[in-house]
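Right, chain A next:
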Amino acid sequence: MGWILNRVTVTFALIAAVVIGWNLYVVRHDDGILEGRVVDQAGAPVAGAHVVLNEQTLVSLAPIAETKTDAQGRFTFERHDRHALVLTAGKDGVGASGRIEVRLYFRNQNRVMSEPIALGADRPA
Partner candidate 1 sequence: MPVETASRVARTTTGRGGLLARKRHRELLLIWLLLTPALLIFLAYRILPLLWNGVLSFQFWSPTKPAEWAGLFHYEEMFVYDDVFWTSLYNTFLYMLTAPISIGIAVVLALMVNSRIRGRGVYRTIIFLSYPLMVVAVGIIWRWLYDERVGLINYLLRQAGLIDEPIAFLESYGTALPSVIAAAIWQITGFFMIILLTGLQNIPPSLYEAASIDGASRWSQFWRITLPLLRPSIFICFVIAIIASFTSFDLIYVMTGGGPGHATELLITYIYKAAFTLSQFDYAGALTIVMFVLFVGIALLGNLLAGGDAGKVDIAE
Partner candidate 2 sequence: MHNYPRWPIHAALILVSLVMLVPFYWVFKTSITGENIFVYPPSLIPVDPQPFFYVDAWYAIPFPYFFMNSVIVAVMVIAANLVINAAAGFALTKEFAGKRWIVLLFLACMMIPFHATIVPAYLVTSHLGLLNTHLGLALPAFSHIICIFLFKASFDAIPPSLIQAAKIDGVPEWQIMFRILLPLARPAVAANVILSFIWSWNDFLWPLIIIRDVEMQTLPLGLSTFLAYFEDTTGSLYAFCVMVLAPGLLVFLLAQRQFIEGLTSGARKG
């Protein structure tokens, strides 16, 4: 019986540890900051590009925020309060991006996009 008790306690202690650890991580990383860059086809940063943040629900796509890139082509969103996002960007004369899916592991997870968003000349803004 002691052996069983041991196994049970060990299992539940492990689960508790994982849950607590995960929640600690979440609390420290849930400012909902989403950072990225917009570049043109040549890879040069695009300033003043229009970036739209959309929410991806189970059935639809709904815009929730928009912003413009700065001189280095950077953009930042904050406190978007979502976990499944789609980014679109565009600028007159440069072109538009495709839909970029951003899936987060929890709501408001901070994320820096590793790949810049590329605007293609073939797509009209």
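A word on the picks: all candidates are chains of the complex that A comes from, given by their letters.
General observations
By our rule, a residue touches a chain if its C-beta (ideal position, glycine included) is under 8 Å from a C-beta of that chain, and two chains touch if they have at least 3 such contacts; residues count from 1.
All figures in this text were calculated on a predicted structure; none of them were measured in a lab.
Here chain A touches, in this complex, candidate 2 (chosen among 1 or 2).
Looking at the complex, you find that chain A touches candidate 2 at residues 4, 7-8, 11, 58, 83-84, 103-107.
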